[in-house]
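The complex appears here without one of its protein chains, the remainder shown in place.
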Amino acid sequence: MAILVNKESRVICQGITGKNGTFHSLACRDYGTNMVGGVTPGKQGEYVDGIPVFNTVWAAVKETGANVSLIFVPAAHAMDPILEAVDAGIEVIVCITEGIPPLDTACALHTVREEGRRLIGPNTPGVISPPERCKVGIMPGYIHKPGPVGVISRSGTLTYEVVDQLTKAGVGQSTCIGLGGDPVVGMSFVDVLKLFKDDPATEAVVLIGEIGGAAEEQAAKYIKQEFNKPVVAYIAGRLAPPGKRMGHAGAIISGGTGTAQEKIRALSEAGATVIDNLTQVGAVMQKILG
Amino acid sequence: MAILVNKESRVICQGITGKNGTFHSLACRDYGTNMVGGVTPGKQGEYVDGIPVFNTVWAAVKETGANVSLIFVPAAHAMDPILEAVDAGIEVIVCITEGIPPLDTACALHTVREEGRRLIGPNTPGVISPPERCKVGIMPGYIHKPGPVGVISRSGTLTYEVVDQLTKAGVGQSTCIGLGGDPVVGMSFVDVLKLFKDDPATEAVVLIGEIGGAAEEQAAKYIKQEFNKPVVAYIAGRLAPPGKRMGHAGAIISGGTGTAQEKIRALSEAGATVIDNLTQVGAVMQKILG
Amino acid sequence: MNLHEYQAKDLLAARGVAIPRGAVCYEPLEAVITARHLKSEVVVLKAQAHSGGRGKAGGVAIVSREDDIRARAAAIIGKRLVTRQTGAQGLPVAAILVEEVLPVDQELYLGVILDRNTARVTIMASPAGGMEIETLAREHPDKIFTVSVHPFIGLKPYQARGLAYRLTDDRNIAGEIVKVITTLYEIFVGYDCTLTEINPLVITGDRVVALDAKVNIDDHALFRHPEMGRLRDRTQEDLLELSARKEGLSYIKLDGNIGCIVNGAGLAMATLDLIALHHGAPANFLDVGGGASEQAIADAMSILLEDKRVKAVFINIFGGILRCDVLARGVIKALNRYGARLPVIARIEGTNIDIGKQLFEDSGLPIQMIPSLDEAAKLAVEAAQAA
Partner (left out) sequence: MNLHEYQAKDLLAARGVAIPRGAVCYEPLEAVITARHLKSEVVVLKAQAHSGGRGKAGGVAIVSREDDIRARAAAIIGKRLVTRQTGAQGLPVAAILVEEVLPVDQELYLGVILDRNTARVTIMASPAGGMEIETLAREHPDKIFTVSVHPFIGLKPYQARGLAYRLTDDRNIAGEIVKVITTLYEIFVGYDCTLTEINPLVITGDRVVALDAKVNIDDHALFRHPEMGRLRDRTQEDLLELSARKEGLSYIKLDGNIGCIVNGAGLAMATLDLIALHHGAPANFLDVGGGASEQAIADAMSILLEDKRVKAVFINIFGGILRCDVLARGVIKALNRYGARLPVIARIEGTNIDIGKQLFEDSGLPIQMIPSLDEAAKLAVEAAQAA
């Protein structure tokens, strides 16, 4: 078992005929993902290396039974495909697009939540479950290895770094999720922790946070009150100056809140093992799992 | 017991300092209604014959524990007070105002339903429960009499006519509800029938329909499938020409649907006693109740 | 309130929807000149009147270059158009729309309404345009596709796209249809319409063109669209209905001879039904409303008394907000002015009933007060038949 996606997932790609859409749809399929279709208006009847293209998500769902969607569309129009996916009944929506205006994300997210669906991202590498050979995202599949550790992160390459350490230390992963680097994203640390809690395939969790917002503090509160598996945490951005946006739209310290120090304190108090040196995450987790 | 309102209801009036608001707030109180306050922005601290006025529904609810609101505000701005009432936690909203643009009502109704509240109207005489001495509306209280018959209607004076007949025939009423004469209204026949079904105080129901829409047909379907108490029905508008709006914004036959004949057939087939002659409703109900 | 076809098309064209080339013409000669300028082998002359079924009623003529366009136009302009919707007296036609005739590859249907059940704006589209939506709904319900618009979110591009790709597989045509759907929706919500419709929307080559259009606006929302109010064509409405509306009354002319005054639309409809049940024929529907003043009642009464067809007046009032004394004063005022030439049967009940009765009795006018509604209706029918 895995959370969010698994080998039964029927995945489509919205924007499949674009350069990124095509490249990553095929990369996902190569990894093992059950890519059942793609959507590009006006291209119904075409195929992308054997993957059928539909005009609408509605048509794709009807013909393929899709329940997961990977979205690659320009930031200026990204709200519409998210709403289309929800309307067509897609359960898990992974939005890779970066640079979506946050008010658009907020609108789309309202509908996603109202309809009880899951949005991962935007501005995320996506989600991957190595034991299920299912990857819905843009992460390099080969660095992953099946195993018992869940990984949650707000960042892309930082996640790869940690996953690589885990794999090299012989520690595999159950599911790895990038929440996305924007100020407003779909799933939060707490949302994912709740899933990991009930996931028998996950024995421990790596939580990779960063400055900005209060998502890590909320995770700490949840870990303290409800979470029952070991958590190793790392928070990026201790050197960040207040008021400067550190690349990610979300990574900004404002008005003395959202600092790395606050997040580290909250997680430590919640019982998480907080690592100062990023390069030690793999080793520490290896030790914890014994 | 009664449905929707009862002697425990704590009622406020939005627009209480206006002419109609004042007149009917006092008339409701005279009938026995527990009028706990009113709302007119900028008039907090004033009193309308002893009823305290608040700036906002929020303040009124906080100070009085109100759970029912009677709305008298101009049609051009009626969406806002409905949403305000919902936001402040009011459970039953009675909107008397007529002439609200239907798209505004549709918007407000969406929020009312989303939040699980009840909207009666707009363009309704309101609701009255004689056994509870609770009247939230503009109907003449004195024609009513406590008893076992529930009355549901899309029309105002037509309801009074029927209630008057019932009372003169010695048949009292449990609760009488005007759904409102607009094309889009809050509660439907079916919504109210569901409440009457579970209401031990109601033994039989008078349903007063009219041309336009399909609410009576839906009521017929519900009566056939689920409703277990005698229903006496009357449908107004058999002479109405297609395409002409008969006073009520809702009363228009369009495209061959919404005719009185269709509604009468549906209700008869559902087992309701459909009366041709309006003036016989009281007598027929008297007979049914034996 | 309804717009004329040419007004509806103007709204569409101003927002970029293609319509046939053409112009509205008020004189036959204008039609001739317009037809010549169009440089089209065939042109269509369409009567501008607020009714469906214009074609079957002779209101639409397809004429070729060789035809006597002036005579064909003169046969429509200035005449009354009688369709199955207008009643025997028909509607005056002051103008015709003269348009090019386009080759048609496919006829589509697009319509926007407010669905009462869901309380949502609903967009209907069909690849089988040209026939009326009611016919379509009856005969080909599987060929009508709909999307329901969230009241706060509004129409999203994917919804319009979803409909467009049910009508065509062509990407460019679909893109054009998306624009038309979006425009039709925007007009609907922008002007608080009860209906916006393009039927047919035709595919002609690589273009989509609105061959006919309907825009009906909700009277209750006209206050926020004064520019639309100015498009109202009063010649298309009954004069009595117009003057009643000016007084805040709701009046509809019917074919009978019993003038009715009632308060409340439901009770008014029920009163007509009751008269019919006693084999009488009402001359009108007239709802004086809840808050009518003495003057409004007098005006309502005057409308009946001025109507030559009316042989008896039936007053049915259940006083609630409207008090019976106010009613009585208004009735007496009108009767005193016009003279009591007709039998008046009154059944009044409710608020201040005693004062109302007393006022009638004291007036010395020949008003018959009957407490039973059924009896009163019967008597009104008899009085009208006796006259």
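Letters A, B and C name the chains as they come in the text, with residue numbers starting at 1 for each one.
We adopt the following convention: contacts are C-beta pairs under 8 Å (C-beta built on N, C-alpha and C of every residue); 3 or more make two chains touch, one makes a residue touch a chain.
Keep in mind that what you see is a predicted model, and the values were worked out from it rather than measured.
J.: Thinking of the complex as a whole, which visible chains are touched by the chain that is not shown?
T.: When the full complex is considered, the omitted chain touches A, B, C.
J.: For the chain left off this view, which of A:31, A:54, A:160 or A:227 is in contact with it?
T.: If we include the chain that is not displayed, A:160 is the one touching it.
J.: When the complex is taken as a whole, what residues of subunit B touch the one chain not shown?
T.: 41-45, 55-59, 77, 79-81, 83-84, 87, 107, 111
J.: Extract the touching residues of subunit C with respect to the undisplayed chain.
T.: Subunit C touches the chain not shown through residues 150, 152-153.
J.: Touching the hidden chain in the full complex, which residues of subunit A are there? Just list them.
T.: 75-76, 99-103, 105-107, 109-110, 125, 138-140, 143, 153-161, 164, 181, 183-184, 208, 210-211, 213-215, 218, 234, 236-244, 246-251, 255-257, 260, 276-280
One rule holds for everything that comes next: only the chains that are shown with their structure count from here on.
J.: How many Å are there between the centre of subunit B and the centre of subunit C, using C-alpha atoms for each centre?
T.: Their C-alpha centroids are separated by 28 Å.
J.: Roughly how far is subunit A from subunit B, centre to centre by C-alpha average, rounded to an integer in Å?
T.: 50
J.: Measuring from the mean C-alpha position of subunit A to the mean C-alpha position of subunit C, what distance in angstrom results?
T.: 56
J.: Touching two or more other chains, which residues of subunit B qualify?
T.: Not one residue in subunit B touches at least two other chains.
J.: Could you pull out the residues of subunit C that touch at least 2 other chains?
T.: none
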